[in-house]
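Here the complex is missing one protein chain, while the rest keep their positions.
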């Protein structure tokens, strides 16, 4: 497996190689952005060993959850938990 | 000044440079004997920074003490102390 | 954390479990390929909650655990050289070689340092120009682009004191080897999401078709895995065998082409030995000839070191799902977590270690 | 210890003191040349017990204390270089340079090591072939043969990582300088026994004659010093001015010729600056041209470092016996044992430091 | 039931080593092994490692605890090695149900260490001691060669008097007892890890003195407070395992009930570390009689350092010597002793 964690790009330097600061729920670290050239500040990326390896697509992220929420009993279960 | 202490040669190796073991009142250390080529085991040498720099001549050592002991009052003083 | 916490929702997890129970009519056997997936399954106890009879076979584990003894022994030999700064991800430090591990080398005076990123090793080489800095490049396809970039950076900076000990593995050939096995019991795969984030999932399409096995690319959170299991079971129940992408938020069909280019530039595909599985053609990466100057194996002349795995180990059968650890003659006696003989005892995510920690006896 | 304890006999010391009192009719002023002699005089309180008015002027002290600021600063500069192993006799570590001392360099990470013998430094160079090993060669003629042998050994072994920072001084030129001084008050000398063990005492014969000054070569034990003082006073009382050898058990008129040959092979005589005294022609040793490869000054390019002594210091007058520390404007204020401005405050055997420790105020 | 895969980070080590490893000092299984097989049998020590010993001096029970502090970096968000050395030992004394009264302070300093840093660390220790109401009564300073220490190490030894009515020991947990924790876990370990790994991190270590809160807990419940342990090296995982072993009981916790601050969770996710294995330095685990649990929680919550106190589990007579956790999904897993040091993982 490969520990990969989503975080938000909060700064990018455009250097060689391009580096940026990624925020992981309040914890921030330098990350190499060379493999996500399309990513901009505000985007979320999956970070593995200090490299962004994938841009997270919010629409797909939402769709996955929507599919699960559409399962029978899902809404009740969620409401039940939040009660 | 130069701290130089008399010690007895208790072993000598004849190597290059010649090294030996010198005993200083029960404390022994390796010493370089290159500058006292005439010294043999049993001789006393003056050792400075790990080198024997001088062979001690027992006759002269005794003579110095004899001269002092020949001073007026020396014998009485020595006896007095030993009493 | 966004894109993490929402996929850990217990209520939705229970919904998925309920749907899974409603869907599964037979005791299917699936394999999750990646140690990260295993980690979540075990940590959350998901395998306990699956429909009766349904079985998750833990896959080859993490790349760390399948690193062959020989590579560990070579790493240890290099790390023990005076003057060398040996850098590694933290995981590798505890993996036992034939005699000892890298932590032991460090304890005996080797300069072994943990880095979080391969670029940290390059920075160290810049900072310590007088000393050879070696990086232990292990990992699946996920890690290879990062390690490739370290080589490219070292080349760009003209570093002559940086080199890499490469022991990379590729996932699809290992899946093929499992499917090819005569005694294979795995009926469907959860493919590793982060490997696919880099490589895409085209490579799985011929596998799914040829071996008539569903393959679902999943993420690593509980909802990801449960949805992945559900998708695979739905295929099995309906006799489909496709590749599906549960982890679409991070994985494209073509993967990350920039990362693939860097890998192709720096590495070449080669036959590779997997600890506990054996030799698999085209399942590893080595440094491409044009980057041979950065090859620690050549620089430190450690070719002579060869190590053999213990013949008593039946890890292959366990990985294929055709045996359980208690059927192994070495289990609990010659082989314990303190003295592992094979990969499934090396990692706590390994099946043998999990059995041992749970106190199961032969 | 034989040849040591018998020369410490208190009863015979008192006999010598009695004889001295009986002999001295005037308040003679003698100088003991060597810090080792000073050490015994002070440690045993002999100077307190001398006949009224008789005065011992402490000489140039030990070679450590007269090492010029510049040499210390160069040692510090070399010792501070990364990778260098700087070796020295323990005494030199606390001698203040312009800014700090070698202990301070060590504390800031320099690899400064105490050796007991210069051969230990050579052994270290053999053991650490990858690192430059520098030895700080200080001392009077006593130490020069040992240091010369270290160079000869390094040459024999073909060591390319060994070098020496040489700051050797020669005693007779310093005695000449004191005698030459307009304000000199020293009427007789106790010459340094171990210097003479190496060099013999021929060199003192023209001095004694030219300056009409008795010179007695002495050992370092109480009886040696007291007998030496007695012999010098007897000469003064009878208007003789000869060289006498009180330390005949260890000193020959011609000294140790084997040692002299090694010194002549390795070193060349040069003008030398003495801390607290000034520049004295032909009073120092430098490496002979043929051993230039072992010269740390050349190897480390520290020529640029120059340091000036404080102009307020009247050490010269104190060394000649023509002033006491409390007459110095800096004494106890700008100049203290913690912040010495001149040589007599550097060493506790120095006159200024001794005054300060005894609590005497200006 | 499944096992905790984070027990040992990924692969397990060879531990029957001839040499001391970093992991031997990490307060986990390796440490326990060293204590059980090497040090304990020689000293003749009780295998139950209490936070502090009770010694009879002139007929009075004196509570004693010692710890050395070797943390790097010396400064971390929320404290430094000086304040930590005071809090750590004050807390260990308090964990026996005692009022700490005096501390010794012994430095081992590397030559070249800035005197200004020594002064600052000393001031921090003095301030922490004053805050805890404990006097520093004697000390020691040793200097070692450059390379002989990582700047400064501090040993503190604490002396205390038993609180009236307190009977607190690691072996005191009874089946049915409530397991409480005084606040969110993992803050100290995460702060130090973040400083070491170059993460920007806004959270502070929880390092603080717990002795006043402990007094209030004993006042509230007396001998119904059975066990107190500060969850230092090895985190709550180690502490719960130790007390399960010492008391000969099982412990069942509800994983969701253990508060893990977001930033701690985040750094654990990034580095592949279990928050239950991260050290706390101002957070305790208490085992109390079930009827006293509410009173004790009320007493804890009245103090700032116990504001986040909550119940996390129960003592059982099953799974003796083991700690089990109910996961968020309702499964059960074993919470094992951490093995040794926490290493960042990639997988």
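A, B, C, D and E are the chain letters, set down in written order, and residue numbers restart from 1 in every chain.
Following the convention adopted for this analysis, contacts are C-beta pairs under 8 Å (C-beta built on N, C-alpha and C of every residue); 3 or more make two chains touch, one makes a residue touch a chain.
From a predicted model like this one, the values you see are computed outputs, not experimental measurements.
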| query | So which shown chains sit in contact with the chain we cannot see? | reply | B, C, D, E
| remark: Cross-chain touch to the chain not pictured, restricted to D:30, D:54 or D:93, is D:93
| Given E:84, E:149, E:217 or E:286, the one touching the chain that is not displayed | E:149
| query | Quick one: which of D:156, D:183, D:261 or D:339 touches the chain that's been left out? | reply | D:339
| message | Suppose we count only contacts with the excluded chain; which residues of chain B make the list? | response | 1-3, 5, 21, 24-30, 47-49
| message | Tell me which stretches of chain D touch the chain missing from the display. | response | 1, 4, 8, 10, 13-14, 17, 35-36, 38-39, 42-49, 62-65, 89-91, 93-96, 100-101, 103-104, 106-108, 114, 116, 139, 143, 222, 337-340, 345-349, 353-354, 357-358
| task | Name, in rising order, the residues on chain C that touch the hidden chain in the full complex. | result | 106-109
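Rule of thumb we're sticking to: only the chains that are shown with their structure count from here on.
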| task | Please find the path from chain A to chain D through touching chains that uses the fewest steps, and give that number. | result | 2
| Shared touching chains for chain B and chain E? | D
| request: Name the most central chain, where centre means the mean of Cα atoms. | output: E
| said: Can you tell me which chain lies farthest from chain E, using the average of the Cα atoms as each chain's centre? | reply: B
| field | Label of the chain whose CA centroid is most distant from the centroid of chain C | value | B
| remark: When centres are defined as mean Cα positions, the distance from chain C to chain E in whole Å is 34
| task | Would you kindly tell me how far, in whole Å, the mean C-alpha position of chain D lies from that of chain B? | result | 22
| said: Where in chain E do residues touch two or more of the other chains? | reply: 197-198, 262, 265-266, 269, 345-347
| remark: Shared-interface residues of chain C (touching two or more other chains) are 1, 4, 10, 14, 34-36, 38-39, 62-63, 89, 116, 139, 143
| Chains grouped in pairs wherever the two touch, ordered by label | A-C, A-E, B-D, C-E, D-E
